[in-house]
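With one protein chain withheld, the remaining protein chains of the complex are depicted in position.
Then we have chain A:
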Amino acid sequence: MNIETAGFGALVIVAIMALVTLATRWGGVYVMAFVPIGYRVKQFIGAMSGSVLVALLAPMALEGDTAARLALLTTAVTMLVLKKPLPAIAAGVLAAAAFRQFGL
C-alpha cells in the first residue's frame, strides 16, 4: 500500500513513523514486564539495527554517480581515522561538492 505525500498524506506518514518509533521506545519496557528478552533475540535486534542502514546504503553506493561514491568513501575513511561523525559527514559532502564543481 502506498500513501500519497501530497497534503494530508504526509501528516499521516509522520504519525505512523511516530507511532512505530514510540512502540520501540515502550516495547522493550513493556515486554520485560512479562518475559525477559533472551540472548538470541538481543543478537537478532542488535544485528538488524546495523543491517538496515547497510541495506539502505548498498544500492546508493552501487547506483550513485562518481561524486556520490567518492563522498561515501571519504566519509568511511574519515570516520575510521577520526572516529567522529561530524567531520566524517562534512568531508564526504565536501568531496562530492569538490568533484562536481571542478569535476571531470
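By definition in this document, contacts are C-beta pairs under 8 Å (C-beta built on N, C-alpha and C of every residue); 3 or more make two chains touch, one makes a residue touch a chain; residues count from 1.
Convention: contacts and distances are computed from a predicted model.
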Chain not displayed: protein name in its UniProt record ("tRNA N6-adenosine threonylcarbamoyltransferase", "ATP-binding cassette domain-containing protein", "Branched-chain amino acid ABC transporter permease" or "DNA polymerase III subunit delta'"): "Branched-chain amino acid ABC transporter permease"
Interface with the unshown chain - residue positions in chain A: 1-6, 9-11, 13-18, 20-33, 36-37, 39-40, 42-60, 62, 64, 67-68, 71-72, 75-76, 79-80, 83, 85-86, 88-89, 92-101
